[in-house]
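Got a structure for you, questions after.
With one protein chain removed, the remaining protein chains of the complex are shown where they sit.
Take a look at chain A:
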Amino acid sequence: MSSSLASFEPRGRRPKRLMSPASIMIYSVLFVAAIYYLIPLYVMVMTSLKGMPEIRIGNIFSPPVEVTFQPWATAWNSACTGLYCEGIKVGFFNSMKILVPSVILSIIIASVNGYALSNWRFKGSELFFTALIFGAFIPYQVMLYPLVIITRQLGIFGTLTGVIVIHTIFGMPILTLLFRNYFVSLPPELFKAARVDGAGFWRIFLQIMLPMSLPIFVVAVILQVTGIWNDFLFGVIFAGTKNFPMTVQLNNIVNSTQGVKEYNVNMAATILTGAVPLLVYFFSGKYFVRGIAAGAVKG
């Protein structure tokens, strides 16, 4: 498809004439694709603003005749997850309690680790790094049960601490890769000069590397915030029932079999759950792209 499109362009991709047949086709394909991508978001918002009677007679694509914010209030305050009817807000605060320490802890550990691996290599450090990266490909399911045993032995199974430790462990490969590659790319003269001036491991890290690496920290924070917020598996296993994160609560609300299904409330709850990563995404733009691209850049 792209080939037949592009063949209209006689000279490759350079020319910038806006109204040539080729560019009309390019824009229409992109436009149609964009609409396809936006439909679910549109449907979610529209459904969440309708009352249930309107949903039953209407069409998922039609905008609400009578706009109501009641579903949003219900979703936040009193939607039911099986036994409890305290709304998705419980999950929101649980997710926050999991998110903040996990992000901070995992980034501290991985940044220092990446720094050690780039500037202070020791015997075997490259081997461990390679093993770490390959470990990222092992399906989580393979390590789940032994981790349940280990966390239970440590007394942190089914607690916030437990799920935070798990997030820190599984965030390590990608974050270490990110920081290591960044520190390797910094001019080595900086490091050498600091060494000549007598600065040590921690001092170089805190006073020279850290001030220079704000962008990569932003990328790491974005990567972790979206990743941890969107996690379901670790939350459902390691957090314990009373700490279930928002994704787990959302799934329990929407897929619970009791009672009449309130689709508008379900969609409001779904938007609320997606809101945090979406906001991060819309406000971070190129940093988000850098974060996901980091996974594709070989170390």
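The criterion applied here is as follows: contacts are C-beta pairs under 8 Å (C-beta built on N, C-alpha and C of every residue); 3 or more make two chains touch, one makes a residue touch a chain; residues count from 1.
In this text, contacts and distances are computed from a predicted model.
Student: For the complex's missing chain, which UniProt name, "DNA-binding NarL/FixJ family response regulator", "Sugar ABC transporter permease", "Dienelactone hydrolase family protein" or "Phosphoribosylformylglycinamidine synthase subunit PurL"?
Tutor: Of "DNA-binding NarL/FixJ family response regulator", "Sugar ABC transporter permease", "Dienelactone hydrolase family protein" or "Phosphoribosylformylglycinamidine synthase subunit PurL", the absent chain's UniProt record names it "Sugar ABC transporter permease".
Student: From the list A:M44, A:I104, A:L190 or A:I208, which touches the chain that is not on show?
Tutor: A:M44
Student: Kindly state which of the options A:Q70, A:T161 or A:N230 is in contact with the chain not pictured.
Tutor: Residue touching the chain left out of view: A:N230.
Student: Determine and list the chain A residues touching the chain excluded from the picture.
Tutor: Spelled out for chain A, the touching residues are 1-7, 9, 11-14, 16, 18, 22-23, 26-27, 29-30, 33-34, 36-41, 43-44, 47, 55-56, 59-61, 109, 112-113, 115-117, 120-123, 125-126, 128-129, 131-132, 134-135, 137-147, 149-150, 168-169, 172, 176, 181, 184-185, 195, 198-203, 226, 229-233, 237, 247, 250-251, 254-255, 263, 266-267, 270, 273-274, 277-278, 280-282, 285, 288-289, 292-293, 295-299.
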